[in-house]
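As you look at this complex, bear in mind that one protein chain is not there, while each of the others sits in place.
Take a look at subunit A:
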Amino acid sequence: MRLFVSEGAPGSLPVLAAAGRAQGRAELLISTVGPEECVVPFLTRPKVPVLQLDSGNYLFSTSAICRYFFLLSGWEQDDLTNQWLEWEATELQPALSAALYYLVVQGKKGEDVLGPVRRALTHIDHSLSRRSCPFLAGETESLADIVLWGALYPLLQDPAYLPEELGALNSWFQTLSSQEPCQRAAEMVLKQQGVLALRPYLQKQPQPSLFEGRAVSNEPEEEELAALSEEEIALAVAAWEKGLGSLPPLQPQQSPVLPVAGERNVLITSALPYVNNVPHLGNIIGCVLSADVFARYSRLRRWNTLYLCGTDEYGTATETKAMEEGLTPQEICDKYHAIHADIYRWFNISFDIFGRTTTPQQTKITQDIFQRLLARGFVLQDTVEQLRCERCARFLADRFVEGVCPFCGFEEARGDQCDKCGKLINATELKKPQCKICRSCPVVKSSRHLFLDLPKLEKRLEEWLEKTLPGSDWTPNARFIIRSWLRDGLKPRCITRDLKWGTPVPLEGFEDKVFYVWFDATIGYVSITANYTDQWERWWKNPEQVDLYQFMAKDNVPFHGLVFPCSVLGAEDNYTLVKNLIATEYLNYEDGKFSKSRGVGVFGDMAQDTGIPADIWRFYLLYIRPEGQDSAFCWTDMLLKNNSELLNNLGNFINRAGMFVFKFFGGFVPEMVLTSDDRRLLAHVTLELQHYHQLLEKVRIRDALRSILTISRHGNQYIQVNEPWKRIKGSEADRQRAGTVTGLAVNIAALLSVMLQPYMPTVSTTIQAQLQLPPPACSILPTNFLCTLPAGHQIGTVSPLFQKLENDQIENLRQRFSGGQAKAGPKPAAVETMTTAGPEQIQVLMDEVTKQGNIVRELKAQKADKNQVAAEVAKLLDLKKQLALAEGKPLETPKGKKKK
């Protein structure tokens, strides 16, 4: 037989690795052909590898060739192998060809490449770990392993694309890669050039186009009903029967919360919002709300939990705003801090402390860390060229400069970071810089500054990451961002600024400078804790006993995963470092982005004016949490999820369960005599509860919410099948059955109320009040489903939990928040960093309108060139439009004037 291969064809890998199986059974000749050569006479499109059999027949499927080699060696086909191969062909290959094409042909990197295959990789990992077998089809290596390994090898041989958290996949992949036939195949195909060896072949292929419409998805994977063993059922029943007695006694909440040796101590932070921005829904889900769910969950587990956040108040934006409003910076911060606190209070965020960065503690701790870094030689001095706006008579902070990104050419890059490519920028590197306030071109002036010597700290950082990352729950995007930074090499980072509103630099010659907010903002977590308790060091200088979880959107990862760890590693003061860095992707709004300046999207302070309760907002935002991929807020989807999941599924179930107890049994939970069906249900609920725990322990917040909805779906089905409302009118046996079904259902409702607590705290409390759930059961979530409402327990008054959202109501809201969406031009990809316009932005725009108006008048007075005047007029009209949008006014249509 004859095998036809082509340079760089990925299919050659598994085929060559499997060929060893057929050795000695048939003679195999290998011929290399061009990527566009048609070997198989009956196929229109070229296809390699191909095996021509001695009968003259052709095998043109990679899997079929491998299968043939295995069959020759006496291997028998089985269902599990067939299933893996079918999955490989229909699910893995489309995703993988897209990823490889992006990587090899289009030169994309990172998430662009990993995104399409992540779900498939996770599927393999879960299958391996669920069956706890080293190989896909059992204890020994087989066809499925070779085919999948061969498909994945070109991508996964680069560690950047082998997610560390997928432990089972990692060890499976390493095991196979180290075997001789695989190694040989890898050498023959990739020729030590890595994935680029595939280029000659892949660039001749059409671009895979299977991923249209899949990028933004709010839909979960289908749930699979697991098969139950007798043992699982018996365990679930035993736990259920123990009931309330198995709960630990209630302990009074200590104040302040402090870590306790020998217990689990969880310190949770969410990224500090900048004080004079009103947060939008994306900010809320990315930071405070996600962290809140975890904090509430952590407390339900009886872990010692401290959840803190606060406003980030220093910096040039505050200074500017203070000038505008004729207040001192401190007064501005006081004012806006209160606005933030109100919004989060409305969203029911359970901070132990919501502090701020403008405190004496902040100065003390920041200066201490700085002195230690200085004493240990981790601070450099250098002269910096800095942009200064002569018209505004001051040095321009990064966020007040805009220009063309030197890396990707994006036109609206900010002075510190490009929203398009995400790279950090030095403001002076921007092409065509502009002062954002007056739009004039700033000049470069020099000034002495201090730098954190990151290259010198890089090794320590890497050592720490090597210790921390494996087995931790850092989100894949965070790992990826950190890894790519380290690969590019760290550079010294400026930590001072020419400003007054900031933490003073305690060093001679730097009296008129302050620390750059990104040096001291992350220290804010520490100082906020210090304002909460004088024993703050028990949290922050206690890495052995404290698990630090930090929540943020992905644009904040470098500061939390690199800069801050480097600062405190260099300070050598036994600081607690982040153990789990949880970063979300971005949340879009409808089909576009949130934009305050264009009046698009819902912002924290507006959510309360919609008449929709905070818990519904929480539910929907968490349901679409951008976990693993971007997602979109969509009004009609919110209506749908509220009406289907909350009203018809969850609310309906809990209400029915309670109503049956109330109506049929006078408000007392009836006797329950469990049948084998009931026991199976118990076991299913227990399994789902345990799944919920597993997910939340890994901070997969969005996925864990699905478990709640799954349980209530089981519950609804259970009621539907058993029809207690009919049986209650039947024989004695029927009435007993109605009692059991009602009793079990109401206990499931009680369990759901606790599982729901992290997500919808108010609804949870309402259910618990309706059911009169005993206090210990309200504040602990055990890992087993217990009978917490035993027979004879009296419940309270039951009433519906959710309201239907109506189409016209939602349509009104959609229009109200749609701003100038239709007119919006292309905007930067990042949502989180979008400037949110308060009065500040409006003021800037007003000034720009005035200025532009003057320019137009001057030009007209000078009788300048017509085209030039027209261009300036167009600019003016555009500015007026932006202003109108920012102020929420209707657009004025220009009358009869022709724009050019």
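Criterion: contacts are C-beta pairs under 8 Å (C-beta built on N, C-alpha and C of every residue); 3 or more make two chains touch, one makes a residue touch a chain; residues count from 1.
By our rule, contacts and distances are computed from a predicted model.
Going by its UniProt record, the hidden chain of the complex is named "Eukaryotic translation elongation factor 1 epsilon-1 isoform X2" among "Small ribosomal subunit protein mS26", "serine C-palmitoyltransferase", "Dynein axonemal intermediate chain 4" or "Eukaryotic translation elongation factor 1 epsilon-1 isoform X2".
Annotation: of A:Ser55, A:Thr140 or A:Ser178, A:Ser55 touches the absent chain (contact as defined above).
Touch with the chain that is not drawn comes from one residue among A:Arg67, A:His280 or A:Arg706, which is A:Arg67. Residues of subunit A in contact with the chain left out of this view: 41-45, 53, 55, 57, 59-61, 63-65, 67-68, 71-72, 77, 79, 82-83, 85-87, 89-90, 93, 219, 221-222, 224-225, 227.
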